[in-house]
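Take a look at the following structure, please.
Shown here: the complex without one of its protein chains, the others still in place.
Read from first to last, the chains carry the letters A and B; within each, the first residue is number 1.
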Amino acid sequence: MIRRIAYALALPLLLFGGWWVLSAGSESFYAPPLSEILTAFGNTWTLSALRSDVLPSLLRLLSGYLLAAVIGIGLGLAIGVNRRLRFTVEPVLELFRAVPPPVLVPVIMLFAGIGDGMKVIVIVFGCVWPVLLNTVEGVRAVDGVVLETARSYGVTGPARITRVILPSAGPQIAAGLRQALSIAIILMVISEMFAASNGLGFTIVQFQRSFAIPEMWSGIILLGLLGFALSLLFRLAERRALRWYEGLRAAQRRAG
Amino acid sequence: MTPVRRGNPAWLGHPAILGVAGLAGLLLVIQLLPTLGLVNDRHLPPTSAILAALADELGTGQFWISLKDTLVAWAWGVLIAVGAGVLAGLAIGSVPVLRELTASTVEFLRPIPSVALIPLAVLLYGTEIGSTLLLVCYAAFWQVLVQVLYGVADVDPVAEETARSYRFSAWARVRYVLWPTALPYVFTGVRLAASVALILAITAELVIGSPGLGKDIAVAQASEAVPTMYALIVVTGVLGVLINLLARFGERHLLGWHQSVRGEVIA
Partner (left out) sequence: MLEVTGLKKVYRSGNREVEALRDLTFTVDTGDLVCLVGPSGCGKTTLLRCISGLLEPTGGDVRVDGKAVSGPPPGMAVVFQEYGRSLFPWMSVRDNVELPLKQKKVARPRRAELVAEALDAVGLTGTESAYPWQLSGGMQQRVAIARAVAYEPRTLLMDEPFAAVDAQTRADLEDLVRALWQRLKVTVLFVTHDIDEAVYLGRRVVMLSSSPTVVQDELVIDLPAERDQLHTRADPRFVELRTHVYEQIQLAKKAAA
């Protein structure tokens, strides 16, 4: 246990220490000493700054992400269970997914202006495709024996969806949700860089434009921590929800 | 059970026909929404206007220069990311101590959104192509690295022990055991990296203003050339689909022998 913690911490500490030492006497304008960045971090990201800049970003991120998840899973179920519908819309969906999500920002600005609504819609539009396509794929791949068992035991209607199809497609849906999460963070930042009066992306760009370099670095670090924390939360939730899947896979590996 | 539909010729149900019908339907809806006045045509121009703008764009030299800029940044980014990712992955993966030491760092650095580096890129390279490249490389690198690490972890312990018992050198172990096992994962990594790289290339151009299709989209938006903006977005989408198809095609052809023995790693 102690050994594992030591292994996990060794390299990060080393890197951090290296950065500290190497940058200590730095005269470079763009790479200020780490000590300065950390001081800036403490000064910049006070509680009130977190409330006025990070909280709005997070709220937009979460509402867009959750909306995209609900829409993506709902539509994905409908398309996944209907073969003809799936064949009809699949190329369209592939095209939409291939459009780099950030180019949606200028498009959606046309429709929804530059308010919170625009940012949420941008996140929804960017995140919905991986969720949707993965749900379709997961639903399509539900085992035939599973479906026949459900049918012959009278598991039909809503129970068929919630107790059989959704859990069975769960691992694939989770993969889509994971992809969507990183897209959501990117879009949150970019939509704020384009047009905003608050938010993390906006603040970092402001620092860069006013050449407040240590502050800018502290913003980058905060963004990194945020991305890390969200992906950690996601992993925890996923592990809880899909415990059966991890166990099944481990059992299959042992047998195989 | 699929019900048998009578009265429809069989070809009507063919996937390709349905797919084309779906795309045609999309074009039709985009044509009708603004012409019927359901959507303001300054927000969404009809298909015909977008296609006309697209034709115009294809006739300008600027478009082809931008396309080349985007593709050059994309190609270099993928190349650098794949090279660095494969080397780092094999090095880390083949030494257990390194694997344990780096696990936490990789887990920490990977989810850092690449766009966080935008301000840094601007400071370092301004609006040069280097800005684009920095973001593309960063984002694509992790895709490759993580897949290679999966691949190395997948090495059959029996094969590994066989190689050891015959006293293979470290190089031979990498060459004959590690690399062949990891190869399919490398391809998956390349495929993922290729699409992520395109997204980041266009994003960087759009936000930073480095030359390429992304910048043209930003310019079109600023000058309110809405149909042109849509036309360019369509181009980026088609580019994405093509890169995806190409990567899948290449993967299938180069790895035909391997597909049957492995399942896709969902990443």
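Note that a contact is a pair of C-beta atoms (placed from the backbone, for glycine too) under 8 Å apart; a residue touches a chain by one contact, two chains touch by 3 or more.
Predicted model, so just to flag it, every value in this text is computed and none were measured.
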Residue of A:V103, A:V164 or A:I220 in touch with the missing chain, whole complex considered: A:V164
Interface residues of chain A (partner: the chain not displayed): 143, 145-146, 148-149, 151-156, 159, 163-164, 167-168, 170, 244-245, 247-248, 251-252
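Operating definition for what follows: only the chains that are shown with their structure count from here on.
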Whole-Å separation of chain centres (CA-atom averages), chain A against chain B: 17
Contact set on chain A toward chain B in their complex: 4, 7-12, 15, 30, 83-84, 87-92, 94-103, 105-107, 109-111, 171-172, 175, 182, 185-186, 189-190, 193-194, 201, 204-205, 207-208, 213, 216, 219-220, 223-224, 227-228, 230-231
Residue ranges of chain B in contact with chain A within the complex: 2, 13, 15, 18-23, 25-26, 42-44, 100-105, 107-120, 122-124, 195, 198-199, 202-203, 206-207, 214, 217-218, 221, 226, 229-230, 233, 236-241, 243-244, 266-267
